[in-house]
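Every protein chain of the complex appears in place save one, which is left out.
On to subunit A.
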Amino acid sequence: MTQQVSQESAKEVRRLDRVIIRFAGDSGDGMQLTGDRFTSETASFGNDLSTLPNFPAEIRAPAGTLPGVSSFQLHFADHDILTPGDAPNVLVAMNPAALKANVGDLPRGAEIIVNTDEFTKRAMAKVGYDTSPIEDGSLDGYRVHPVPLTTLTVEALKDFDLGRKEAGRSKNMFALGLLSWMYNRPVEGTERFLRSKFAKKPEIAEANVTAFRAGWNFGETTEDFAVSYEVAPASKAFPPGTYRNVSGNLALSYGLVAASQQADLPLFLGSYPITPASDILHELSKHKNFGVRTFQAEDEIAGIGAALGAAFGGSLAVTTTSGPGVALKSETIGLAVSLELPLLIVDIQRGGPSTGLPTKTEQADLLQAMYGRNGEAPVPIVAPATPGDCFDAALEATRIALTYRTPVFLLSDGYLANGSEPWRVPEIDELPDLRVQFTTSPNHVLEDGSEVFWPYKRDPETLARPWAVPGTPGLEHRIGGIEKQDGTGNISYDPANHEYMVRTRQAKVDGVTVPDLTVDDPDGEAKVLVIGWGSTYGPITAGVRRVRREGLHVAQAHLRHLNPFPANLGEVLRSYDRVIVPEMNLGQLATLLRARYLVDAQPHTQVNGMPFKAEQLAHVLKEAIEHG
């Protein structure tokens, strides 16, 4: 994996094809910021990358404790990669808790950079270290770099008018500088970022820049760091184009703005803050110059209620939330099903039930999205596969909502939301045309020859009903949650009509056009199919690659549409002897597949709040192939 390429400077530079780094510290240590900056440096350098932020739900958990540890893992490479990596090659541990919480994930031989200043007796005792792990031999087998990060930072900032505590806060930038040296990252972006972030406090900005440079220089001069590394840009991994780094929530927000532009409808977001969806509300609230209206509601129900009201008025309406919020919105989603108005429900899934694990990922809202309403209330479901794919998934969900006049679920999750990857910036003319026609004239002729508007007279092709917005003369009409007479939309309790309307609403959703499922089965010899949905795409694909490298055959398919399923799904499932369904729940997709297609789909499940590891899935697939 490594080869020596250069020794022109005093220090050796080794070339690596990929590296996994994990920054870990207290939740107040700025680890997420440090990780974000390293990611930006890496993105602009042109590596492929994938990130995994992992932090506690508490804003400031008790300092120095295991539950208070916040970490950020980054995998970057000179080729295309799919996951944030299973095991870090490098751990930066800012305190004993960070070491203790993360050392178990490291393979032997990994590098550990430890902030020795924090390894006081008291701090170590807090997490159960009787003796210092740096000195007692328990880290033998790792390459440990003990660095007094706090002391060095304070020393570097001695010319600033800052107390020790205040100066010490920049230690994350010192660490970032050191790692930036180790991996030959470009630094201009970070310096620019710091100066703009602290524009109102130039002294603090300069202190951080100074700490950052001191960290770099420390790496270059100190003997402890004899080697630095180079990971070449992943130029061959990417099709030509302009690239940037995006997180899932950012891509999803952009997807919504793009959908609004492509539909030529104003975007209206009704939302109530909830982790891990709030960033979409924050992002969209910045784009008022695109005509985006963001409404921070009094609760989840009002968030979707306001969105539904805006949809009635002709906006592209969206509500964003996570699992507990979906539960509260259920009745209104049912109303939207009954009113047959376009509405996007974005669910950034997190660990459940109830409050669950707010900052950790899970895919356990699939059945809630599918069935979680009273009555027969079918709702199409779209799920993005990667952070960048959240952009396209938002456009696709919008297409379905507008074409079929229906609420649509967009099921992302915490891993996609906060994780990031390089994303090819699309050209505007590549984006789909989502324009719709409001109905502006009567659509029905009565027996006496008079022309009227019937709000539930459907398009025979799509079964969509007309969208006639207030302000359209002559089309005044009333809609509601009570069962409606087919065509007129008037209240109807007629049994046959209800039967017809229930079946018609179902038929409309069943008839949503979705592309056929493509199967990746390179040589057609696979007997085992692995099928997933949503954010498991990366780990499953990485697992599949490992299995194939060993000469084994496995077919892979990934579902973007969970409702309706692609028309060829049954045929695909029946083409293989075994079907494995990895999911971050207790087997919800597998349940749907078994019920719908009578196939023995076998779930492989994990609900620990973290994404699957590629190695783990490779193992599962090998077992299935070898002991099929």
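What we mean here is this: a residue touches a chain if its C-beta (ideal position, glycine included) is under 8 Å from a C-beta of that chain, and two chains touch if they have at least 3 such contacts; residues count from 1.
By definition in this document, contacts and distances are computed from a predicted model.
S.K.: Just go with whichever of "Hydantoinase/oxoprolinase family protein", "ABC transporter permease", "2-oxoacid:ferredoxin oxidoreductase subunit beta" or "Putative aldouronate transport system substrate-binding protein" UniProt uses as the name of the absent chain.
M.R.: "2-oxoacid:ferredoxin oxidoreductase subunit beta"
S.K.: With respect to the chain omitted from the figure, which of A:Ile482, A:Ala567 or A:Leu598 is a touching residue?
M.R.: Hidden-chain contact among the options goes to A:Ile482.
S.K.: From the listed residues A:Leu308, A:Leu569 or A:Ala601, report the one that touches the chain absent from this view.
M.R.: A:Leu308
S.K.: If the hidden chain were put back, which residues of subunit A would touch it?
M.R.: Residues touching the hidden chain, for subunit A, are 40, 43-46, 189, 235, 238-245, 254, 257-258, 261, 265-266, 268, 270, 287-293, 295, 297-299, 301-302, 305-310, 312-315, 317, 331-332, 334-335, 339, 425-428, 438, 469-482, 490-491.
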